[in-house]
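Written below as C-alpha cells is the structure these notes are about.
Here the complex is missing one protein chain, while the rest keep their positions.
A and B label the chains in the order they appear, each numbered from 1.
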Amino acid sequence: MANAAIELRGINKSFGAVRANRDISLEIPQGTIHGIIGENGAGKSTLMSILYGFYQADSGEIYVNGRKAAIVTPNDAIAAGIGMVHQHFMLVENFTVLENVVLGAEGSPLLNAGLARARSELQRLEKEYGLEVDPDAVIENLAVGLQQRVEILKALFRGADILILDEPTGVLTPAEADHLFRILRKLKEEGKTVVLITHKLREIMAVTDNVSVMRQGEMVATRKTSETTVEELAELMVGRRVLLRVEKGEAKPAGFRLSVKGLTVKDARGVPMVKDVSFDVRGGEIVGIAGVAGNGQSELIEAIAGTRKAEAGEVLLAGEPIDVTGTADPAELRERGLAHVPEDRHNVGLVLPFEENENSILGYHGQQKYLKGPFLNIEAIRDDARQKIEKYDIRPADCRLKTANFSGGNQQKIVLAREMEQDPDVLIVGQPTRGVDVGAIEFIHKRLIDMRDQGKAVLLVSVELDEIRSLSDRILVMFDGRIVGERGPDATEGELGLLMAGVEAREAAE
Amino acid sequence: MSTPYAKLPAWVDYGLIPFINLVVAFLVAGLVVLLVGESPIQAAGLLIKGAFGSGAGIGYTLYYATSFIFTGLAVAVAFHCGLFNIGGEGQAYVGGLGVALVCLTFDGILPWWINFPLAILGAAAVGAIWAMIPGWLQAKRGSHIVITTIMFNFIAASLMVYLLVGALKPANSMAPQTRTFAEGAHLPKLDWLLEMFGATIRSTPLNLSFVLALVMAVAVWALIWRTRLGYEIRTRGFSPKAARYAGINEARIIVVTMMISGALAGMMALNPVMGDQHRLQLDFVTGAGFVGIAVALMGRSHPAGIVPAAVLFGMLYQGGAEISFVMPNISRDMIVIIQGLVILFAGALEHMFRPTVQTIFASLRPSAVGLGTAKSEGA
Partner (left out) sequence: MDFFHLIVQLLDATVRVSVPLLLACLAGLYSERSGIFDIGLEGKMLAGAFAGAATAAVYGSAWLGALAAVTVSVFLALVHGFASITHRGNQIVSGVAINFIAAGSTVILGQAWFRQGGRTPSLGAEARFNPITLPGADALRDVPIVGPIYSDIISGHSLLVYFAFLMVPFTWWVLFRTRFGLRLRAVGENPAAVDTAGISVTWLRYRAVICTGVLTGLAGTYLAVSQNAGFVKDMTAGKGFIALAALIFAKWRPVPAMFACLLFGFLDAFAIRFQGIALPLIGKVPVQLMQALPYILTVVLLAGFIGRAIPPKAGGVAYVKER
C-alpha cells in the first residue's frame, strides 16, 4: 500500500476548558477524496486548522507522505504541500485575483516577476482544471463561487498536493456546488488528495471515496463511502442520541397573526437575500422555516423583527402593517406583541458583560414596570429576573451574575424567558437550540409547544432539520431567498433535504 | 468560547491589576527622575509633602483635582458608549466661553448664587454643542470620532484665540483675555472647609466648583447605572448589534452621550474661570482635558475610581510644583510624563501583567481559575 498522504496520530487540542480534539488518529490515502463529517462543534475545523499550522496541537504527531512533519505555522504546511480553503475566505477584498494568489508566494522582493509568473501559472491551472477566473478582477466584485475558486487557485499555485476544504458548499448555490465537485474529481484524477469537511451527508455520499466521522472532539469511525449508508453515518454523527420526539397535541390554528407579502431584503453589499417571500402564520401554530444556512432565513426574520430594513414588501402584524421598508422599530414592535429570539444570542440577544437581570429586560427596558421616571426600578427588575430564573430553571440562580458566566443553554433560557414572559402574540425564534446542551433543548422545545398551545403564533427558523420536523405544524423550505415548498409535519427528511438543496418539488416526487 | 483571560477574583481584576499597572508607571517615572540625576525617593517625599503637607497644599491639590474630575467623567461617559472622546480639551476651552458670556453679562447685576447656575448652564451648553458635532458626524456620516474630536480641539484653540484677541478683549488692553469679572461672578472659596479640619491657610484657589464636581460624579454614577438612558448607553457601548435589536436609536444615543460628555468637559471651565482667575484667559485649560483620559482609564470609567484618580493627579500637579523648588531639574512637565505612562500602562498595556498574575493564581488555587482547570483536566 502506498504511503498515506496524511497520517495523524494522537492529536489533542484544548481551548481553555473545552477539549476540541481528543486523541485523534486518522489516515488519508493519496489520490482520494476524503470526507470528514460531524455536527457543528464536533471539532472538524479545529483538526484541520492544526493540520494547516494555524493552531498547534497540545500533543500528537503529523505525517505527510510517510514523513513526520513539524507543522507549526501555515508556512510549514504549505512547504509540506498542504493547501487549505477556509470556510470564511482568506482573501483581501480590494486586491485583484492575481495579487491574492501571489500573496505570500511572491518569489522575489520585487513584485513584477512574481505577478507575471503567477499570470501564466493561472492560465495553466485554468486549462488543466477548468478553474476559470479573470486574474485582474477585484475580489469584492466577484461572486462567492468565484471567490472560492480563487482560494483553490491560491493553494494550487503554492504547489499543494493535499487540499483541505472547510465547509465549502455552505455559501454556494447547488449549481456552484456541483461545479466545485467536478473540480474536486478532476483534482483527484490529477493525483491530488482532497479533504472535504462538511456536515452535509449528501455531499459526502456524492463525491468522497472514504469518510471519517467526528463527534464531540473524537474520531468515531472511518468508512469506505461505497460501503456505508446515510443512515449509518447519521447515527455515527449524532451518537446514541434518541431521535427528538416532542410530545404535542393537535394544532388548533386560529386567525392570521403574521402575514408576509412579497418581502424582499438585501444584505449589506446590496445582494438580494430574500426574494419576494410571502407566507402567513396563524395563532396556535408553529411554522418552521427549513433551509441550509445562508439562504436568506436570517435576513427574513431580521426584516420582520425590524432590525434590518427591507427593500420591498409588506408585513402585517395582527392585520396592522409594519413599516418594514422604512421606520420599523423593534421597540415599537415589541409593544405590539412581537417577540424575537435572535439567532446570535452572544452579540445580539444578550449583552454578555451585563448582569443577568440587566439582560432580562433588554428591549423591554422602556416598560413602565421597570422604570421610576427616567430611573431604572432596580428592585422591580431584579425581582422580575428572579421570578424568570425560577420559572425557567436558569442556573446558577443568581440574577447579579455576569451573563458571560452562564452556559450556552442557560444564556438561551435567559433570552427565551425574557421574550416569552412578555406574553407576545407572535414569537419569532432563530436557532433556539444552537450550542445548547441536551437537557435544555428539551425544555426549550416544550416551552415553544406551550406557546403554541396558548394560541400564539410561532415562526421558527432552524438549520436543524430534526428540530423543524418535530416542532412545526407547517414547514416552509427556503432556498436561495425564496420559499420553494411547503410541507406538513410528516414530511420525510429526504423530501425536505431535496427541497433545501434546490431540487424542484416535481423532481422530488419522482 | 472561552476567553484567554478566564476568571479571576473581582478584587484582582478591579484592584490588584490596576494597582500593578500604576506601580509600574511610577517606577518608570522614577527612572526618568534618576536619569536627570535626582533621587526618586526624595522626589516622592517632596511630592506628598507638597500636596498634603500644608493646608494650602491640600487646597491646591483639590483645586486641580476639581478640573480633572470633570474631564475624567467626560471621557468616562463616552467610554461607556464605546466612544473615545479625545476632544475634552477643546470642549472645556469653549466651555469657558459659556462661562465668560454669562459672567460678563450679569456680573454687575446678579449675585454669584444666581450667576453660578447660569454659568453652569452656559458652560455645559457650549461644551455640549462642541461635542455634539463630532457625535453627529459619527452617528450620521460615520466619521471616526477620535479624529474629529482631535480636529475640534485645534479648531477650538483657533476660535478662542480669535475671540480673545478680538471681540472679547477690552479695547484698551493688550493681553488676550477678557476683563476681570465683578464680585457677582466670583465663586466662593472653600478655604473654610479646610480650616474646619484645622488647617490654617492664607488663600487657595479651591472653590465651590469642587462641590459641583463631586455632585457630578454622583450624577454620572446614577446616570450610567441607574437610568434608562444609562442602560441604553452601556448597551450600545458593549454591543451596537444588541442595541439595535433592543430598539435603541443608535444615532440618538451617540449624539446624546457626546453632548453629556461635552457638557461635563465644558463645566471644567467653571473651576479656573469663575472660581480662580475671574477672567477668561488664553489656554486656561492647560491640558486638563487630556489628563481626563488618564483619569478615566485609571478610574476604570467609574466615578468611584475617577475621583481618587483625579485627586492623585491633582496631587501630582501640586506636589510637582513643590518638587521643582527643591529640584530645579524637575519641572511640572514631569507630570506630563507620568500622565503618559499611566495612560500607557493602565490603558494600552492594561492586560500585560494579566497572564502572569493568572499563572500565579492558577498555581495557588487551580480550581479558582479557568486556566488551571483546563490544564489539570488535560493532564
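Operating definition for what follows: a residue touches a chain if its C-beta (ideal position, glycine included) is under 8 Å from a C-beta of that chain, and two chains touch if they have at least 3 such contacts.
Here the structure is a predicted model, which means the values were calculated and not measured.
Asks: Any idea which of A:Ile78, A:Val97 or A:Cys399 touches the chain not displayed?
Replies: The one listed residue touching the chain not shown is A:Ile78.
Asks: Write down which of B:Val161, B:Val215 or B:Val326 is the residue touching the left-out chain.
Replies: B:Val161
Asks: Give the residue, chosen from A:Glu106, A:Glu355, A:Glu442 or A:Asp466, that touches the chain omitted from the document.
Replies: Checking each option in A:Glu106, A:Glu355, A:Glu442 or A:Asp466, the one touching the absent chain turns out to be A:Glu106.
Asks: In the whole complex, what residues of chain A lie against the chain that is missing from view?
Replies: Considering the whole complex, chain A reaches the absent chain at 15, 46, 52-55, 73-75, 77-78, 84, 86, 88, 90-95, 99-100, 102-106, 108-112, 114, 154.
Asks: Give me the chain B residues in contact with the hidden chain, please.
Replies: Chain B touches the chain not shown through residues 1, 32, 35-37, 84, 86, 137, 141-144, 146-148, 150-152, 154-155, 158-159, 161-162, 166, 290, 293-294, 297, 328-331, 333-341, 343-344, 347-352.
As a working rule, only the chains that are shown with their structure count from here on.
Asks: Going by the contact rule at the top, pick out the chain A residues touching chain B in the complex.
Replies: 12, 14-19, 58, 305-307, 329-334, 340, 342, 344, 347-354, 358, 362-363, 365-366, 371, 374-376, 378, 405
Asks: If we count contacts the way the header does, which residues on chain B are in touch with chain A in the complex?
Replies: 1-4, 6-7, 222, 226-232, 234-235, 238-239, 241-242, 244-248, 370-371, 373-374, 377-378
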